[in-house]
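Every protein chain but one is kept in place in this view of the complex.
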Amino acid sequence: MTTPLAGYLLVAALLFAIGLGGALVRRNAILVLIGIELMLNAANLNLIAFWRFGPHPEALTGMMFAIFSIAVAAAEAAVGLGLVIAIYRHTNTAELDKIDRMKG
Amino acid sequence: MIATPWATNPFFVNLDQIFVLLRNWLVGFLPAALRPAAGVLLGVIAIVCVFPGLFALTTVFERKGLGRIQNRIGPNRVGPYGLLQPVADGIKSLTKEDIVPLRANAAVHFLAPLVLVVTVFMGFAVLPVGRNMVLVDMDAGLLFFFAMGAATELCVFMAGWSSRNKYSLLGAMRAVAQMISYEVVLLLSSVAVVMITGSLSLPKIVAAQNTYTGVFPHWYIFTPWGLAGFLMYAIAATAETNRSPFDLPEGESELVAGYHTEYSGFKFALFFLGEYLAMFSISGLGTTLFLGGWSAPFSFLTWVPSWIWFFGKVMMSIFVFIWMRGTLPRLRQDQLMNFAWKFVLPFTLLNLLVTALWRFMGEGWARWVVCSVILIAAYVVMGRLEMRSEHFGRRRYRYAE
Partner (left out) sequence: MRTLSPIFYLLAALTLAGGLATVLLKQLVHCALAVTVAFAGLALLFLQLDAQFAGFAQILVYIGAVAILIVFAILLTRGSDLPKDGVFSRSWPLGLVIAAGVFAVLGWAVLASVGAVPQQNTVPAVTVHDIGDALVGRYVLPLEIVALLLTAATIGAVIVAMHEKERPR
């Protein structure tokens, strides 16, 4: 950890890897969505760290990007969870191993 | 502004700032490096002592007040006129056995009341209790307050789910659904105030209302959009703190005790404390946003210390809460949610538009007339539409699946 920026970026990279691992390894559809949320959060941390330590923080680019990312991630979580609930109603399961056919 | 010469009299100025002066004197004993931290620590100690003390007083007033509304005397055994009842209640809840259900999730069950009380206490950090008397003057103070309120909802769910009890879970789900719906209304009615003031910082919002024309103050409640916003805020505040008439999640006759069924002794006391503290902090925010915070109601009364006005207004709001609890019947869950999404939220959105109109119409009597007419017409029209969708006839049943 030579510079503060590198420290934050490494934390973000590790969180991203954890989120990716969770999305790939778990069975339940909701946990995959949680993993995706963790990945988006890690990207937000990256954005804010670069805003803070990069040149021209008064241009607010990083902060704006992060705020829009938070808003879009919330919308995506809502739609994704709605889909999971709809699939559960149809197939009575939320496990991805069992929802691998296109035939409804 | 008709101010009295007493307002600048040094005795009254010192009385107004007495707590600030006390803190500065106490902090002066420490080396300069420790002074800011010590100042904040003293402020935290003050908050932790004052508001639970008010909570104790409010429990007595609530029980006596409800008793009188219901044509009976409240508690009158412990101490003169029952005023030492909170002491008895405190001793009772601290000495009761702490029962945790066998199948309950012990860690979450323990953490839920703790995190609830901590997040509710954090909300007090941004309230301007008097002139120069705010613990932390944050640039985004209002946003911080609402962030703490949002964190409270998850604690309610944690409490209900960890008890592994269907009544608790049902109560928790209802409470969370209700709190989410009315949180939107709370936020939108505050946005109107932010639009006019131009800042999210609560001391600045109070300073903007601290001006007088003649004798009358410029509180936001005395404007059409402010009155509408305050009424929506009051309804949302009652729902957020699960008070009557929105207290179905903890309705004793339906759900045992809702999400705090399985809690006994000190943890139940913590939930109780959390609920009343949430009531205080939301009333505090309401007075800051709409009722002028610590500013005096008439310009010739500015000599009275500012913190007296703030606490007076908060206690008046608490009195109105108690009055509503004693008078209004409880709303059913679907009536509650319908009310939120179909009436209160559209009205609050309209209030935002009216606020913008107020701002851009400029000074004069025209904007008063236009804004009042729009709000009253909308209220009447929406009320009639709601009434028409109620089918007053034979009861229709709809079963859960």
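Each chain gets a letter, A and B, in the order it is written, and its residues are counted from 1.
Quick note on the criterion: a residue touches a chain if its C-beta (ideal position, glycine included) is under 8 Å from a C-beta of that chain, and two chains touch if they have at least 3 such contacts.
Fair warning: this is a prediction, and the values are worked out from it, not measured in the lab.
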Exercise for the section: Looking beyond the chains shown, say which of B:A38, B:L66 or B:A151 touches the absent one. Expected result: B:A151
Problem - Residues from chain A at the interface with the omitted partner, ascending - result: 1-11, 13-22, 24-28, 30-31, 33-35, 37-38, 41, 44-45, 48-49, 51-55, 57-58, 60, 63-64, 66-68, 70-79, 81-86, 88-89, 94-97
Practice task
Identify the residues of chain B touching the omitted chain, counting contacts across the whole complex.
Solution key: 108, 138-140, 143-144, 146-151, 153-154, 157-158, 161, 169, 173, 176, 180, 183, 198-200
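As a convention for this text, only the chains that are shown with their structure count from here on.
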Exercise for the section: Give, as an integer number of Å, the spacing between the C-alpha centres of chain B and chain A. Expected result: 34
